[in-house]
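With one protein chain withheld, the remaining protein chains of the complex are depicted in position.
Right after this comes chain A.
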Amino acid sequence: MSEKSIHEANPDVEILKAATLTGDATAEDLDSIRRRTSVYVYETPVRLWHWINALAILVLCGTGWFIGNPPPSMQIAEATHQFVFGYIRFAHFAAGMILTVGFLGRIYWAFVGNHHAKQLFILPVWNKHWWSEVFFELRWYLFLEKEPKKYVGHNPLAQAAMFFFMTLGITFMIVTGLALYSEGAGQGGFWDSLFGWVIPLFGNSQALHSIHHLGMWAIVIFMIIHIYAAIREDIMSRQSMVSTMISGTRTFKDDRPE
C-alpha cells in the first residue's frame, strides 16, 4: 500500500474463513474489510424493495384481516355513495399488485445486482460448510455458542428463513392471491388465463381462501421472528443490522479476523 492507512491490514491473516467457505463473502468483500471495517452489501434497489415490500405486507395483512372479518357495518350514506368495504378490498388489491411488481423487480435485480442480491433466491445446500454454519447459528440462538461469527450478507440460518418465508412464501401468496383476484376479474380474462388454474388445484374457491388466509399468518409469524432477530443481532452480534437495511453498509464492531 502506497498511501498511509489508519486501518492496518494484515495481508497474511486469513479473514472471515467460514463466510468465504459458505460462499457468503467474495474476494472484493474481503478486500474491503481489510481496508475498512464496513462493507457495502445492500444496493439501493434492494433496500427500496425491502421497505416497499414491508409496507405492502403491512397493508395486505391489515386489509386481508378485514376481508375475512369485516369491520362493523357503517351507515355513512346510501349504499350507492358508500364504498367502505370496496376501499378495503381496493387497498388489498393495490398493495398486492405493488408487492407483485416489487417482487418481479427484485428477481430482476438478483440477475443484475451484486453478489448479495442473489442470496435470497439460492440456498447453497450442496455446500457442507454452509450446513455446518446453519447449525452453528442454530447453536448461537440456543445459547450454546459464546459468540456469533461475522457475516457480510445473511447468516446461513437467516438466509434459509428468508428463502422459505419470503422467496417461496411471497411466491405462494402472489400466485394464490392473483388466482383469487382472477375470480373477480372474470373468467376468460387476463388474470384468469394466467392464474385461474390454481383454484381447482385446491378443490374450490373457499378452500383457496382458507389457504391464502393461513399464508398471511405464516407471514405474520415470519415478521415477528424477523424483526426480533434483526434488533437482537443489531445489539448482540458483531455487526450492524437495522441500519444496514437503511444505508446498505454493514459495519463490523471488531477487527478480529473471524
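Everything that follows uses one rule, which is that a contact is a pair of C-beta atoms (placed from the backbone, for glycine too) under 8 Å apart; a residue touches a chain by one contact, two chains touch by 3 or more; residues count from 1.
Rule of thumb we're sticking to: contacts and distances are computed from a predicted model.
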Chain left out of the displayed complex - its UniProt protein name, from "Heme exporter protein CcmB", "Multisubunit potassium/proton antiporter, PhaD subunit", "Uptake hydrogenase small subunit" or "Transketolase subunit A": "Uptake hydrogenase small subunit"
Candidate in contact with the missing chain, chosen from A:Tyr40, A:Phe85, A:Trp131 or A:Trp191: A:Phe85
Residue of A:His50, A:His115, A:His129 or A:His213 in touch with the missing chain, whole complex considered: A:His213
Given A:Trp51, A:Tyr108, A:Tyr141 or A:Phe190, the one touching the chain that is not displayed: A:Tyr141
Residues of chain A in contact with the chain not shown: 68-75, 79-80, 82-86, 88-89, 141, 143, 183-184, 186-188, 196-197, 199-200, 203-207, 209-210, 213-214, 216-218, 220-221, 224-225, 228, 232, 235-236
